[in-house]
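The other protein chains are all here in position, but one chain of the complex has been omitted.
Chain IDs A, B and C follow the sequence of writing; residue 1 opens each chain.
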């Protein structure tokens, strides 16, 4: 299932507009803040699909029956670019457990290496609801690898994949490579083109560099 | 028109549950933070009803057509209890103009006084969209007075009234006293009872005291 | 006693530099954020002069003797310009009580009016430590009026007056008009000139307008 939040206009699209704008991008604090606000809105929209139960709470003046979330989700993100988006999700799901996934270079015998994902840390996710976030969904390959790496920690009940800008190619890659999985894909906008170097066009550039500075 | 956001379950209801809970209320930082998060969600939902236009922005890799808000709203709040809720609205509508409304005691000749609302500050609001917030809508009398005081600054194109917890009485009072006005009322939850001292039951108590400490 | 925090260089001066810069001022979100960060730093520096007592707390691994603040201060601000600065102070003194002071126009018999300060809300301040904030200390007249209005609520043990940019004239006015009071004046920078319209030069312009938009 795919939900494209930007298809209905809201302030969410204003934040994406600012993320894309190379003039506004010069302010990395605002760039990070926009990723965070977008994360909060994803959290809110995803929360509409969670289960709630009634609880009685004592107010200073009486007793109220209030709906509360039955089961906190696990917030999972791919470093480093995912951090501000994850922060936004955590701003709203403030009681959630968290998983941080990072890549490392695994050297093969012949001196070459390939990228492997390894959990740095995280809880067992069996029967839990997982929200896994990465700001860009370009080819979709990283997300599929991250998802599969995550399965070492158990089988989630449902996974919400969150990306701000996706390519059609990336979305299709996920559908093809994670069939029969209980997954909802949440994106902000879908861009049409993917360059040979796997950059989304028009996209926004490198989200990690724009949030945290260039890397070597 | 009335929109009750809490009628559909979301993390929004979790925040209201915490606001109501007299144990959680002991942490005034969390109380203020919940008012702020609720303000953000109101901002987002209201933003779905605003007008957008397309703008071309240069990304580092191309040109994107992005929807941006046509006209920034004016955020108006009633002091002091409205401040954290207003902060939440401003977190999202960060380019908005702002109006702060406060009450003062107008002494009558005979030594008695009545409450009058006076703008402290704010822009002309003719043909603008105004969002006016106060966490509790009890009798509705303060909101109607605040709304009318605001009209000294012009005639808004549309007004969104935002309250977290309302009584039916308060909602009806607004409908009755502001007929033929272009108004949308946004509330989080509607409680049934109103005490003789005009407190909403079960409600949450005095939002101003809980956010900022008791007043004399 | 006067403490000028900007006399020793720190990131605090960077924030003031941004506040003053008419190009950076175009981003009102950053303007408000800088007022807030400056408020946090004032809170931290003022907190060095408060009294602490030892308390035993249970950690998961043992018992620690930790210093905690003996008496929470009362945070008092002058609306509207003081709000983001006050928010910064409250970010650190998150358990403080709060007072909001606003002005209203008191009409005299002949149709003219003068400005009077009136508490909107606040606690009794007898024997308490009060931190009263207003971003600009121009002539000093508003601050003296606000201070005196505040005394209706009791006699504080000590008052910390906080302003980001002050004129020498404003500082001297306070010294002259509040003699024998237990007061510490905290400022970020002292500018030399005051225009006939009571604007500090070079100053930063109108802090309220820059934070919240022009007023009529």
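The definition used in the following text is that a contact is a pair of C-beta atoms (placed from the backbone, for glycine too) under 8 Å apart; a residue touches a chain by one contact, two chains touch by 3 or more.
Just so it is clear, the model here is predicted, and its values are computed rather than measured.
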Of A:28, A:139 or A:198, the residue in touch with the unshown chain: A:28
Hidden-chain contact residue, picked from the options C:93, C:173 or C:186: C:93
Contact footprint on subunit A, counting only the chain that is left out: 28-29, 79-80, 83, 87, 94-98, 100, 102-105, 118, 120-124, 153, 208, 212-216
Subunit C residues that touch the omitted chain in the full complex: 6, 8-14, 16-17, 20-23, 25, 37, 40-41, 43-44, 47-48, 50, 52, 55, 57-64, 66-69, 91-93, 191, 193, 195, 199-205
Residue ranges of subunit B at the interface with the undisplayed chain: 27, 29-30, 33
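Note that in this section only the chains that are shown with their structure count from here on.
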Centroid distance [mean C-alpha coordinates] between subunit B and subunit A, Å: 31
CA centroid of subunit A to CA centroid of subunit C, Å: 40
Multi-partner residues of subunit C (each touching 2 or more other chains): 29
